[in-house]
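Note that one protein chain of the assembly has been removed; the remaining protein chains are unaltered in position.
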Amino acid sequence: MTIQEIFFYLFSIIMLAAATMVISVRNPVYAILYLILTFFSAAALWILLEAEFLGIILVLVYVGAVMVLFLFVVMMLNINQSRVSEGFVKNLPLGIGVALVMLAEVLMVLWYKNQTGVDNFPIPVPHEQGYSNTAEIGERMFTAYLWPFEIAGVVLLVAIVAAVALSMRHREGVKTQSVPQQISAEKRDRLELIDMPVEGVKKN
Amino acid sequence: MDAILEFIWLLIRIGLFTLLPLILMVAYYTYAERKVIGAMQSRIGPNRVGPLGLFQPFADVIKLLLKEIILPKEANRYLFLIAPILAIAPAFGVWAVVPVGDGLVWADLNAGVLYVLALSSMGVYGIILAGWASNSKYALLGAMRSAAQVVSYEIALGFSLLGVMILAGSLNLQAIVNAQSGGMLDWYWLPLLPMFLIFFISALAETNRAPFDMAEGESEIVAGFHVDYAGASFAVFFLAEYANMILMSALTAIFFFGGWLSPFEGWAFLGDSWLRDSSIFWFLAKLVFFMFNFLWIRATFPRYRYDQVMRLGWKVFIPITMVWMLVAALFVFNGIVVRGA
Partner (left out) sequence: MNKIIRYFKSLLMIELFQGLSVTIKHMFKPKVTVFYPEEKIPKSNRFRGIPALRRYTNGEERCIGCKLCEAVCPALAISIDSEMRSDGSRRTTLYEIDLFKCIFCGFCEESCPVDSIVLTDFADYHMEDPKESVLNKQQLLALGDRFEQSISKNRQQDAAYR
């Protein structure tokens, strides 16, 4: 067993265990923390595969930003745990059904491509020293896949605009602070220096 | 067996050459902070423990370690104890890719900048979990503020680094430094002046330092996320904050001020003096300069109001970085700045 294999099994075990914990722990904050651990292990596995760009981006985007917002929301909501588990039995058949459908779909694709078997997945050839995954992805993205990349960008932009448009509400009669007005305040707007004779003291 | 021995030897070297100096720097940074801010406020600062108060950090550390770690009754004890570790681990972990001199780096990662951003974005978990696990409203408010603030400023921080990436043509920190060679005026602070300022100000916000110390906000939420921490667990938070400040100073030096490069590289009239040689000395000098700036800014500015912090991040910094990104690209396109790598 090489060191790489040891690391692979270590990270895989951590990842699978953490993923199981995500759906089995009661406390939603714990669930999110286990999800972070899952992402982290997945990133480690990708880095083992020499996909360091994807691995680090996974940590940067999901762990660094998305999960922070998740945690933010979960901490704000006080989820009633007993009510969450109420519908478990009722929805169990539906859940199992959906899971089975998904499994069947994956198997069908693999069967169709005739790739049911470990031997069909070749071991990737390690790249030589100095090979930059990031540069490679960038080059592909801006040459061969330029259109899909740009379209994806536009789709995300539309999603942002839509989200803002949906959540923006102008309410009448709400008093708010005008920050530009506040920060543009200057000394002469607010302060008046007046010359005043001192009372009770004789000037000589 | 050999591999294991080598691994242990590596750990010892990391401890000896990175962790130990870092912890010593943190210790004396706290001392320097009290001295510098004291001086700026016409005070003296600590001067009782040892000559000029030089042993003050050790006295503080011993005091903190001997104090009791208090676990609040309703706190989530596991997360409460894990949180400080989560806060400090990224602050030390980033040093793996930070080159302190030519070739003096533990991991010469190709995606070094991304690694830096990814790990530094992990630091916020320590703060959030500390705030939530303490089960105190002040701590939770501090955690909330900090989470939103750090996530927002990470964008400005990352965007301001995009200019560096465009000019250097690499994500490798060593390559970025080498691309800046040629003397003080070839460093990226000049073509990327707005980016540099935004990076440094965002670094203040990322490390929750004044004037962006909303997470602590002693006058509003009494100490924010670490209000319930005491003794050694508080000491770890303290260590993390200062380690982060040192890290951000180092990153500013590397991205915008040429890392270990000498500012007088191309100045022939200086002769063959050591001033023209690039060495770890220059890196340390720049590091100390930016560390001083952190203190200087803290001594000067009052705390921002929270909504203005968010406004500054989203409505001022991000648009400026976006515009200057185009300007940087034009610089490269027109050959005004020679692209590295």
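We call the chains A and B, going by the order they appear; numbering starts again at 1 in every chain.
Criterion: a contact is a pair of C-beta atoms (placed from the backbone, for glycine too) under 8 Å apart; a residue touches a chain by one contact, two chains touch by 3 or more.
All figures in this text were calculated on a predicted structure; none of them were measured in a lab.
The missing chain, though absent from the display, is touched by one residue of B:Ile155, B:Ile297 or B:Val332; that residue is B:Ile297.
Looking at B:Ser42, B:Ser219 or B:Asn334, the residue that reaches the missing chain in the full complex is B:Ser42.
Of the listed positions A:Thr2, A:Thr143, A:Ser167 or A:Ser184, the one in contact with the omitted chain in the full complex is A:Ser184.
Taking the complete complex into account, residues 36, 39-44, 197, 296-297, 299-301 of subunit B touch the chain not shown.
FYI, only the chains that are shown with their structure count from here on.
Those residues of subunit B that touch subunit A in the complex are listed here as 3, 79, 109-111, 114-115, 117-119, 121-122, 124-125, 128-129, 132, 140, 143-144, 147-148, 150-151, 154, 171, 307-308, 311.
On the side of subunit A, the complex with subunit B involves touching residues 3, 29, 33, 36, 52-53, 56-57, 59-60, 63-65, 68-69, 71-72, 75-76, 130, 132-134, 177, 179, 183.
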